[in-house]
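Here the complex is missing one protein chain, while the rest keep their positions.
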Amino acid sequence: MTRNPQLGPDGELRHLLSIEGLPRSMIERILDTATSFIGVGDREVKKVPLLRGRSVFNLFFESSTRTRTTFDIAAQRLSADVFNLDIGVSSTSKGESLLDTIDNLAAMQADMFVVRHAQSGAPYLIAEHLDRTHAARASVINAGDGRHAHPTQGLLDMYTIRHFKGDFTQLRVAIVGDIRHSRVARSDIHALTTLGVPEVRAIAPMTLLPPGIEQLGVRVFYDMREGLRDVDVIIMLRLQSERMRGALLPSAQEYFKHYGLTADKLALARPDAIVMHPGPMNRGVEIDSSVADGSQAVILSQVTFGIAVRMAVMSLLAQG
Amino acid sequence: MTRNPQLGPDGELRHLLSIEGLPRSMIERILDTATSFIGVGDREVKKVPLLRGRSVFNLFFESSTRTRTTFDIAAQRLSADVFNLDIGVSSTSKGESLLDTIDNLAAMQADMFVVRHAQSGAPYLIAEHLDRTHAARASVINAGDGRHAHPTQGLLDMYTIRHFKGDFTQLRVAIVGDIRHSRVARSDIHALTTLGVPEVRAIAPMTLLPPGIEQLGVRVFYDMREGLRDVDVIIMLRLQSERMRGALLPSAQEYFKHYGLTADKLALARPDAIVMHPGPMNRGVEIDSSVADGSQAVILSQVTFGIAVRMAVMSLLAQG
Partner (left out) sequence: MTRNPQLGPDGELRHLLSIEGLPRSMIERILDTATSFIGVGDREVKKVPLLRGRSVFNLFFESSTRTRTTFDIAAQRLSADVFNLDIGVSSTSKGESLLDTIDNLAAMQADMFVVRHAQSGAPYLIAEHLDRTHAARASVINAGDGRHAHPTQGLLDMYTIRHFKGDFTQLRVAIVGDIRHSRVARSDIHALTTLGVPEVRAIAPMTLLPPGIEQLGVRVFYDMREGLRDVDVIIMLRLQSERMRGALLPSAQEYFKHYGLTADKLALARPDAIVMHPGPMNRGVEIDSSVADGSQAVILSQVTFGIAVRMAVMSLLAQG
């Protein structure tokens, strides 16, 4: 993983593997392109012919109906043919190697692979293999790899912040919760930094912070009330239930008390602060229902923008 | 569940949740619309562009490949984009609430939800939530909820009866079998009554009859031979194998002897009586093969009409 194969020779988008290594201009280009797709979802005929006849493969080695559906919708609204491969029961279970599976699908003239994999780096491996062996045909979109990255989530979060806040360079953004195990947090931090956000805060108990996070340009707070003071944007993270059962946390109730976003904690942020969450939410664990359904929450806007952002990424890859 | 949210302010179809509460004029409008779609299935190009670019979500919280496929076919023949969500492995299993899942999909600009759920009333809950929170965008079709209703099955049964018998107001219709646990029976009884059928008979052992069924305007017969006498239409119900194993019935053989439709029992009905079954059939349990494959069976016509009826419902919802 020594080079970042995301950009082609002329700087065009070749794969989307992580926000890290993506120039600010490319992030902005993706967000601008997404704007043009926002309206498509509001029409009766929610379709544009940009990817007509292209073959998009959803390769979810780790099951996620929710994320897969967002890519499926984005691809179909671009008029692509979408093939959802249930990898659990496919050739890999017959002992075929990952790259042999990819070679086979590439030989079926795949145009795009949307890859979710439990192992960090798997989408890179696939992208480098495709570039090396197949004369730059199919593109790879990382739909989440291990704890590493979830770039389309990062991009849709940036779209949401830009939509509600406009200028990135005046913002205080707090990311709250299980930052240690979160690919979303990692992608968001890279995106926020690249886009010029002057203050990114990480709020979490010590057990849920990755070692050395300060080196990413982040200010750490163990006390949520202190960390939320005067922020413009709050990004809540999902607490995986396996953490709650594990040794890292005393209990969900205890977690909610200290790190759950409630109305009174929210009141410490700026009055026009927005509340984000990548979903699915654990109401009563990391977020109180009154906040999740309150006027400052923009959680469903994130979902809507997410379709447009994925359409933007796919259309830029198809041009690349 | 105090009001019936199926109709919009101008009486147009807003959701399809149950036959109960659907005015006779709307049932007839659906059947008339279905007639115009019958021919589509006979063409080589089995497609009309009425729902082009609309997003239809099949949300089957209870698995039913058969029913899901009929909606999938209907939607695709209307040129919609169809997304089949395997809810078993999706966010609900991650602890997300039903309504959060719906909110998310609605935020992806869903136009229609086809909902099958083991719990009675779930489609109502979803419809009311959508109407309350999302300014009347997405529609809900109940594809079977618990023991409550299966309105598209009821409608396709009515289409079949009208096709073969013409006038509802002169008919004797017998429903035979496990009426107690059948959402099909419930939907059929409401539809038949609404359309003016003067005599609806329920034929079943006492253990398979719901308490108070007479209040729906139904005549009860425990003796099948007596109940079939002079009827024009026989609707056989599927006997769930779990009933056979349970305490409600002595054995499948015993059931067949008393309540299985055989040629000699069929001979008691009117000579031009038709035999219906919602499928899948248990041959030799509730119906004898000679009857299932005989000239009076219209079971496969029900299937064909079912596609047209579902296209009709979807197209009326899309206009509504």
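Going in written order, the chains are labelled A and B, and every chain counts its residues from 1.
What we mean here is this: a contact is a pair of C-beta atoms (placed from the backbone, for glycine too) under 8 Å apart; a residue touches a chain by one contact, two chains touch by 3 or more.
None of the values given here were measured: they were computed from a predicted structure.
Asks: In the complete assembly, which of B:Pro9, B:Gly212 or B:Pro280 touches the absent chain?
Replies: Going through B:Pro9, B:Gly212 or B:Pro280 one by one, B:Pro280 is the residue touching the chain not shown.
Asks: Identify the residue among B:Glu20, B:Asp72 or B:Glu128 that touches the chain left out of the display.
Replies: B:Asp72
Asks: If the hidden chain were put back, which of A:Ser55, A:Thr70, A:Thr193 or A:Asn282 would touch it?
Replies: A:Ser55
Asks: Per the definition of touch given earlier, which of A:Ser36, A:Ser97, A:Gln119 or A:Ser290 contacts the omitted chain?
Replies: Of the listed residues, the one touching the omitted chain is A:Ser97.
Asks: Please output the residues of chain B touching the missing chain, sorted low to high.
Replies: Residues in contact with the chain left out: 41-47, 63, 65-66, 69-70, 72-73, 76-77, 241, 279-283, 300-301, 303-304, 306-307.
Asks: For chain A, which residues touch the unseen chain?
Replies: These residues of chain A touch the chain that is not shown: 52-55, 81, 83, 85-87, 89-91, 94-97, 100-101, 103-109.
The criterion applied here is as follows: only the chains that are shown with their structure count from here on.
Asks: Starting from the mean Cα coordinates of chain A and chain B, work out the distance between those two points in Å.
Replies: For chain A versus chain B, the centre distance works out to 41 Å.
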